[in-house]
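Complex shown without one protein chain; remaining protein chains in place.
Chain lettering (A, B and C) follows the sequence in which the chains are written, and residue indices restart at 1 in each chain.
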Amino acid sequence: MISFFHQSLNALQLGSIYALIALGYTMVYGVLRLINFAHGDIFMIGSYLALFLAVYFHLPFVAIVPLTFAAIAFLGVSIEKLAYRPLRSAPRVSAVITALSVGIFLETITLAVAGPEPRKFPELAGYHLYKAGAFAASNVQLLIISASLLLMAALEMFVAKTRTGMAMRALSWDKFHAPLLGINIDRIISYTFAIGTGLASVAGIFVGLAYPIIDPYMGIMVGWKAFVSAVIGGIGSIKGAVAGGFLLGIVEIISASILPSSYKDMIVFGLLLLILLIRPSGLFGLPMQKKV
Amino acid sequence: MFKKPLPIILPACGLGICILCDVLNCVDPYIAQIIMYIGINIILTASLNLVNGYMGEFSVGHAAFMAVGAYGASFFSLSVFPQSPVFFPLSLVMGGIFAGAAGLLVAIPAFKARDDYLAIITLALLMIVKSAFDNLPFFGGPQGYYGIHKFTNLSWAFVWTAVTLVALRNIVNSNFGRGIIAVRDDEIAATLVSINTKQVKILAFVISSFFAGIAGGLFAHLIQFINPRTFSLVKSTDILLMLYLGGSGSLFGSILGATIWTILLEALRFLGIWRFVVAPLALIALMIFRPLGIMGGKELGWLRQKEKLS
Amino acid sequence: MIKRALAIILPSTFALLLSSCSKSDAIRIGINAELTGSVPVVGKSCVNAAAMAVDEINAKGGIALADKTKKVELLVEDNEDKAESAAAVAQKFVSRRVVAMIGPNASRNAVPAAVVAESNNLIMISPWSTNPKLTENKKHVFRACFTDDFQGVVVAAFVFKKLGLKKAAVLFDVASEYNKGIAEVFKAEFTRVGGSVVSFESYSTGDKDFTAQLSKIKASGAEVLFLPNYYNEVPLQIQQARQQGFSGPVVGSDSWGSEEILKLGKGVMEGLYFTTHYAPDMATDKAKKFIADYQARFGARPDDVAALTYDAMGMLIESIRKAGSDDPAKVLSKLSTLSEFGGVTGVMKFTLGSGSPSKSAVVIQIKNDAFTYFDSVNPMK
Partner (left out) sequence: MTNPSSLHLISVSNLSHSFGGLKAVSNFNLTVNKDDIWGIIGPNGAGKTTVFNLLTGVYRPDSGNVIYNGENINGLPSHKIIGKGISRTFQNIRLFRSMSILDNVRCGSYCRLGYPLWSALFRSKTFSRMEGEQTARVKILLDEFGLADRMLETAASLPYGLQRKVELARALASGPGLLLLDEPGAGMNPSELDGLADLILRVKKQYGVAIILIEHRMQLVMRLCGRVKVLNFGETIFEGDPCGLAGNETVVKAYFGDDNGAFVN
C-alpha cells in the first residue's frame, strides 16, 4: 500500500512531465497537422536556459519560470516563422523533415556552445520531505504534479473560453474556412507555438528539478515518449495528451516495478501497440471518418 | 524484351568494374568503404521509399527491419550455413525473409491505422526489436554479435543495389505499384475501383522490409560486428533524411539522396561537431526551396517506364 | 537533371579524394573519437588529452628517431558514436597512412574499427573500450584500460571481502554494453565467492526515473548497491535510491571516474566507493603533473577517458621512440612487448599475443568531496 502510494507519486510526476511536453505536440498538430519533431529539443533548450539563468544571474525560481517561458515561447515562434511557415503549403513530410533537421541543429548547437558535459541543475525549489506516518512526498513532487495539473486546467480553460482559444479550435477543425471568419491564421499559429513551446520549457525546468542532471541529448528520448503520449491520447486532443502522458508514466513505472525491468521497453511499447490496435485513433481521438 | 541495350550494358559494365576492383584490390579501401556505404544506403532509402514515398505512409521503423536482417543474415552465415562466401547471398536472403516477416507485423496494424498512428506503431516496433536484441544473450545483447565474416565487397554491394532498384522499379511500374500509389492518393477510392488495399499494404511493407533486411545483412558483413544500438532511431532518422532529401516517390531521388548525404557527411568530417550544425541547416534550406526534395517526385532515365504511345 | 546531379556529386567526390591524400613529414596519429552522438564528453576528453600529449612531445622538438627527429601531427575525426562511422574513420586513417590510431572509446565503435585496423595492419589503441572481445585474436589492437572481466571480479571481491557484505543489488543500463557486461561479471563472481545478488534490475539509456527499480531493490533487503553506470546517471540513481529509503553503501566502477560526478552528485556521493585506474591523491609525479596541466589548459579535472588516452598516447610514443622509426611494423613489435610503462593510470605491461595491459586497479572512496585512495588490487595473473 505504502509502496503503491509512492509509486503512484513517481508515476504522476513522470506522467505530468510527459503530458506537459505532449501538449505542445498536440496543439501544434491540431492547428498545423505538423509533428514538430524539434519539440523535444526545445524542451532541452528550456532546461538549459533555466540553468543558465539560475547559475549565472542567480535569479530566484519565481523569476526563472516566467522568463524561461517567455524566451522559449519566442524561440518557438521564431522557429515556426523561419523554418515551418515557408513550408505551410508544401506536403506535410517536408515540414516533418524540416522539424527533424531543426531538432538536430538545436542539439548540436547546444553541444557546441554549452559543451558536452552533463550539467547539474540547481535545486531551485529546495527539497523537503513531507511525512505522514509511513507516507512521504517531497515538495518537488507535489510542486510538479500540482503545477502541471494547474497549467493543463488553465490551458483547457484558455482554449475553451477565450477568443484566441476559440480561434485555435476553429483552425484545427477547418483550416480552409477559418480565415473566412476573420481569423488571422498566422497570429493564431504563433500563439499556438508560443504556448506549446512555453509549456515544454516549463517541463524542462521540472525535469531539472526532479532529475537534476541535464545534457544536450536529453530531449530526444523524452521528446519521443511525449509524442507517443500525444498519439495514445489521440493526437490533436488536449485531454488526450494529458491522459496519454499520465498513462505512459504510470505504465513505465508499473511495468518496471512489477515485471522484469530489462523487458520494460518491450512491455511499454507492446502495450502501446495494443492500445493503438484496439483504438487506432488513440483514446480521445475522433475515429477516422470514412467519408465517401 | 530488351529493346534498349543501355539498361543491360550499364549494369554489366558497372559489375565488371566492381569485380575487377575487388580482385585487383586497386581502389583505396577508404573510398571502397564509402562506396559500399552508399550502396547500402541506396537500398535502405529506396526500400523505405516504397512505403513512405509511393504508399505515402510515414514509417520511422526502417532501422528495425535492417536490424532483423542484419542479425538474421549473420546468424545464418555463422551458425547455419558453412562459413563460405558461396552461401553469402543465401544468408542475405534469409535475413531479408526474416525482415519481411517483421514487415508483415507492421502491415497488419496498417490496415486500420494511418499517418501519425502508423508512425507510432513503427516507432514502437523499433523499440521492441531493439529491446529484444538487448535481451537476447545468444546475440550478445548490447555487447553485440561478433565474428561475422567480411563477405560484403564492392561487387555484392553493387549487385544488391541493382537488384533492389530493378525490383522496386518493376513493382512500382506494375499493377501492384499502381495499387500502392492509389492507396496513397485516395485509399477509399482505391478499394472502390477494385484494389485490394490490404494485399497492397502487405506487399509494400513486406517488400520494403525485405530489402531493408538485405541492406542490414550487407551492413553486418561489411563492418563485421553489430549491436542493437547501431539500429536506433538515429539510423531511422538518417534514412528518412536521405529519402526526403532526394525526394520521395522517385527511385532516382533515393539514389541521389543516399549518395549526396553519405558523401556530404564524409566530406564535411573536418568540421567536427559543426558538421551537424551545417548539415541540418542545409537540409532546411533545401526543404524551403525544394519542398519535394531534389527530384520533386520526378523519375529519371530507365527508372521511369516509358508508355508506348502507338 | 543528370548534369545537375553530377555537378553536386563530382566535386564532392573530388573533395573527398583530395582530403584523403595530403602529404607531410610529421608522424601522423589518428584520433577516432565520439565527438557527437550520445557520449560527446568521452570524445572531447579523448581529443583534449591526445592534443596535450602531442603538444608536450612537440614542445621538446618531437620524437627522436634513428635518423632524425620528427614532430607528431594529430588527425582528429568524429565517429558520431556510430559503428559504421568508426569503421569508415579507421579505413580513412589506413588510407592516410597514419602510424597508429587512438580510439574509438566505446566498445560498440571500437570493435568494428578494430576489425578494420586488424585487416589493414593498422595499430590501434583504444583508451577506454573494456569489452574483452576487442583484442581477442588480434595482433594490432590494444587497449589502455583493464577489461570488464577484471573489474567485475575486483568489485565483487572488494564488496565481499573488504566491505564484508553478502547481499548485493545491481542496477544497470541494459542497452549499454559496458554496463551490462560488468554487471553480469559482477553477478557471477559475487555468487561464486559466496555472496548473493538479491536484486538484478535494469533500465534503458536515457531513462531518468529509476524509482520503480530502486524500490524493488530496497524491498529485496540488499545491503549494498552496485551501479556500474556512467557518471551522468549515477548521481540521479543514488539520489533516488536514498529517496526510496535505501541507506546502504553504493559501489561503482571506473565509469564513475570523472570528478564531474562530485559536482553532479553534490551531497549524495559522500563515503561511496568505486574502482578505477588511479587515485589522484596517491598519484605519481607524472600523474600529478598531468592533472595540473590538464586543469590549467582545459579548466576541468581530467576524467578516466582523458587519463587513459594520455597513457595510450604515451605508450605509442614510447614504442615509436624505442623502435627508432615510424614504420608501423617496427612500432608494433615494440608496442606488443612493451613492459613496465609507467603511465598516469599506473604501470602497464603488454605480453605478446594479448592487447590488454596487465595493470592494477585502485579502489577510491569519496571523502570530503574528493576522490581519495582506499585500496589497490593487483592484476589477476
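The rule is simple: contacts are C-beta pairs under 8 Å (C-beta built on N, C-alpha and C of every residue); 3 or more make two chains touch, one makes a residue touch a chain.
This is a predicted model, so every value here is computed, not measured.
Enquirer: For a quick check of understanding: of B:103, B:144 or B:179, which residue touches the chain that isn't displayed?
Expert: Among B:103, B:144 or B:179, only B:179 touches the chain that is not shown.
Enquirer: Would you mind spotting which of B:25, B:84 or B:196 touches the chain that isn't drawn?
Expert: B:196
Enquirer: May I ask you to list the residues on chain B that touch the chain which is not drawn?
Expert: Touch with the absent chain occurs at residues 1, 167, 170-171, 174-179, 181-182, 184-186, 188-197, 203, 249, 297, 307-309.
What we mean here is this: only the chains that are shown with their structure count from here on.
Enquirer: Note the shortest touch-path length, in steps, from chain A to chain B.
Expert: 1
Enquirer: I want to compare two interfaces, B-C and A-C. Which one has more contacting C-beta pairs?
Expert: B-C
Enquirer: Give, as an integer number of Å, the spacing between the C-alpha centres of chain C and chain A.
Expert: Chain centroid spacing, chain A to chain C, equals 36 Å.
Enquirer: Can you list every residue of chain A that touches 2 or more other chains, as numbers and ranges?
Expert: 108, 111, 220, 262, 264-265
Enquirer: What residues in chain C touch two or more of the other chains?
Expert: Those would be 36, 40, 174, 204.
Enquirer: Considering only the defined contacts, which chain B positions touch chain C in the complex?
Expert: On the chain B side, the touching residues are 28-31, 33-34, 37, 130-131, 134-135, 141-144, 146, 150, 219, 222-230, 234, 256, 259-260, 263-264, 266-267, 269-270, 272-273, 275-276, 294-295, 298, 300-301.
Enquirer: Which residues of chain C touch chain B once you look at their complex with the stated criterion?
Expert: 1-2, 5, 8-9, 12-13, 15-17, 19-20, 35-37, 40, 76-78, 82-84, 87-89, 91-92, 94-95, 107-108, 111-112, 115, 119-120, 131, 133, 174-177, 179-181, 204
Enquirer: Provide the residue numbers of chain C that touch chain A in the complex, in ascending order.
Expert: My answer: residues 36, 38, 40-41, 43-44, 174, 201-209, 211-213, 215-216, 219, 232-233, 235-236, 239, 243-244, 260, 263-264, 266, 300.
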